[in-house]
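One structure is given below, represented as structure tokens, and several questions about it will come after.
The full complex has more chains than appear here; those shown keep their coordinates.
In this document, chain identifiers A and B correspond to the written order of the chains, with residue numbering beginning at 1 in each.
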Amino acid sequence: PPHTGDRPLAKPPVRKLAKDLGIDLATVVPTGPGGVVTREDIRAAAAPPAPLPPVTERAAAPAPAAPA
Amino acid sequence: MANDASTVFDLVILGGGSGGYAAALRAAQLGLDVALIEKNKLGGTCLHNGCIPTKALLHAGEIADQARESEQFGVKTSFEGIDIAAVHKYKDDVISGLYKGLQGLVASRKVTYIEGEGRLSSPTSVDVNGQRIEGRHVLLATGSVPRSLPGLVIDGNRIISSDHALVLDRVPQSAIILGGGVIGVEFASAWKSFGTDVTIVEGLPHLVPVEDENSSKLLERAFRKRGIKFNLGTFFQSAEYTETGVKVTLADGKTFEAEVLLVAIGRGPVSQGLGYEEQGVAMDRGYVLVDEFMRTNVPTISAVGDLVPTLQLAHVGFAEGILVAERLAGLKAVPIDYDGVPRVTYCQPEVASVGISEAKAKELYGADKVVTLKYNLAGNGRSKILKTSGEIKLVQVRDGAVVGVHMVGDRMGEQVGEAQLIYNWEALPAEVAQLIHAHPTQNEALGEAHLALAGKPLHSHD
């Protein structure tokens, strides 16, 4: 879940990297210890999205719940 | 001019100072074929007439001061005076050691070094020694020289520039220094340590007027204590020779007399008569205009260093030179954040800063969004041991990053590296405060300041 506190959960140089790449830290899924966003997380977020899974599989996936 | 060289270099650099040689070294390292043209000495102003010789004089001055004050530390010495010839020998030895090192470096990277006065002869060539040196790209890096004022003629004897001051064969009895900027206060400090009666004349309301006002005030207090006189807020009007020296008159009629007058009001770009205008390079008051990638309006021409209207600092020249080399080699070039460049004035006490002043922060973010904190070095053990005083002032955007670090105190210039990381990486006070600094260092004061700013003061009152 996106981090909600006022303290961005990444070390300063990593935050700087995110900023330089135009990535909003709050949208990055952290994988570091204690929920820290790592450089690899930023790079993954910056990389072009992986190719979409085959249509059949997508159709088979459960539909998202309708918003209440 | 005959083009009798068949080579076309990837990069032809005019001027072998900080900006030019840094570009040459980096470009060569990245595989470019580089020609570096220098009319005088590789290393330029910084090595031969700037950064290095001034710091040698200042260090000799520090040693003289410590000899005078050594009894306070339980060391019995008697100070017998300055041997100015020996000071110059020391200074020149430092320069020549670094000069040799730099020459070796340029040679080892296979840069084609050409000695001679060059002139831009086309958007892709420089003429030197009767030869045309062709390049796919040309970098202008001809630097700067001391400026004077209309009617104020630098004679090199009684009215001098920093170039003369650095080779003066005597310690002047008394000196007026015109200009309280970096160069002015550094000479004021060194000369005072050598025994000169010094008066600085600065037209703006403060010494080191581009620093945060707090730093200026602290420096003024320290200089007052050292007996360095200064007159602020009134501009220079005229200078005339007296029987034994020089008399300076200010706009308000006040006069000062001394043996020598050092003119340290700034430096102007070296760009006249070098073919820049003829080749269509856009300029402003002698400066070559560039964009954030150091490109001029002529696609094959870049410019760096004191020749362009950015901060006149050697390491700015390095950074700009490297940027150009990397861009030409096809690497991704990152524009320089000039606020993030560290600034050190090496007088005693030193003044160092990175980021922006409180005044500028208030302008940018609004007065209510700016938080500041001062940590007094009186609480810092190591500074007490050195018998120095001063402060660290932090400027923070409320609940946000530290955007300014301003320091005054002996040796505080060496703290600017940590401050540089804090500013450029946009660190929060709490992130620095979490890392308890080494005791007992002066560096610890930077840690304490961040502890206090983060709301958890350790060795300071709430």
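Quick notes
We adopt the following convention: a contact is a pair of C-beta atoms (placed from the backbone, for glycine too) under 8 Å apart; a residue touches a chain by one contact, two chains touch by 3 or more.
Note that the coordinates shown come from a computational prediction; the quantities given were computed from them, not determined experimentally.
By label, the number of copies of each protein chain in the whole complex stored in this file is given as A x1, B x2.
Keep this in mind: only the chains that are shown with their structure count from here on.
Averaging Cα coordinates per chain places chain A and chain B 43 Å apart. On the side of chain A, the complex with chain B involves touching residues 6-7, 11-13, 15-16, 19-20. Residue ranges on chain B touching chain A, taken from their complex, read 334, 399, 421-422, 424-428, 430-431.
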